[in-house]
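Chains shown are a subset, placed as in the full complex.
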Amino acid sequence: MTIKLNGDPHEMPQPLSVSALLAALDIDPRRVAVEHNLAVVKKAAYDSALVQDGDEVEIVNFVGGG
Amino acid sequence: MDQPLVIAGRVFSSRLIVGTGKYPSHAIMKAAHEASGADMVTVAVRRVDISRKTESLLDYIDTSKIFLLPNTAACYTADDAIRTARLGREAGMSNWVKLEVIGDEQTLFPDNEGLLEATRVLVKEGFVVLPYTNDDPVMCRKLAEAGAAAVMPLGAPVGSGLGIQNPNNIRIIREQSKVPVIVDAGVGTASDAAVAMELGADGVLMNTAIAGAGDPVSMARAMRLAVEAGRLAFLAGRIPRKSYASASSPLHGVVGS
């Protein structure tokens, strides 16, 4: 199955929770924000929110800016 | 004595707000932040780089002392800005946003129509909105009426270093505004920051002037002092301008007269 992750296609073996996805990507959940199909996912919902085939996911963090 | 800068009930010890972009290194940024005395810094919200691990900006910001202000830089529509603001809130655990809706790539001037729309939406959602706008008293008033916690008129194009291009407008914005006025963008060197404060601005926000200086840490300190100097001069009350001289030493009692 394929999702759209940060604008690019991304392969996943099967549906994953946001937590599992972040873990698979080796990303520290404390320092990012996640948007799932255009809705922000609260950190409390990382375990329950299920990312499925065709979903769109944006994972962002803070970078230098003015 | 002077009151501290207060925005949306939050007290800031410094009237200087600095950015986190374009520094030679994270280490230099950290040193510059300390030298600047700023207790609020702006950050951008961007996609995590999946392909490779990068060290986190936040490892170089002591968030126990420095408040993070996420921006919506590079958003060209109200929708993108709103979406980015929401993500920034989730990532930052705070509901503040430096709201940018850009209208032109060449000047990075705001699209005030979109800015006003995004401000209204985000204020309704409980955000503390600090919109980046033109040096236009009317737009600043409308943003405040829309619920902006402060207004951030530009002094000159972002990163141009041209200094305050229209001091008269900044002065009038300050005279008319019911919310704090932060001059954002355009500062090139210390005197520019002092000028902004002498016009009555409640604070100054800058990034490139420090990050792009030959020695960012020294320039950060210069900006800290300049903002303080300009504020003090504004409160002290400057002498009037005259076209001719007025002597500093007595005219009488001159020897041989």
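For this structure, a couple of remarks:
The first chain written gets the first letter, and so on, giving A and B; residue counts start at 1 in each chain.
One rule holds in what follows: a contact is a pair of C-beta atoms (placed from the backbone, for glycine too) under 8 Å apart; a residue touches a chain by one contact, two chains touch by 3 or more.
Given the structure is predicted, the values throughout are model-derived calculations rather than measurements.
Counting every chain in the structure file, the complete assembly comes out as A x4, B x4.
Note that only the chains that are shown with their structure count from here on.
The distance from the centre of chain A to the centre of chain B, with each centre set as the mean of the Cα atoms, comes to 33 Å.
For chain B in complex with chain A, the residues that touch the partner chain are 19-23, 29, 42-48, 50, 53, 56-58, 68, 70-71, 73, 83, 86-92, 158-159, 185, 205-208, 211.
The part of chain A that touches chain B in the complex is made up of residues 5-8, 10, 25-28, 31-35, 38, 40-43, 58-66.
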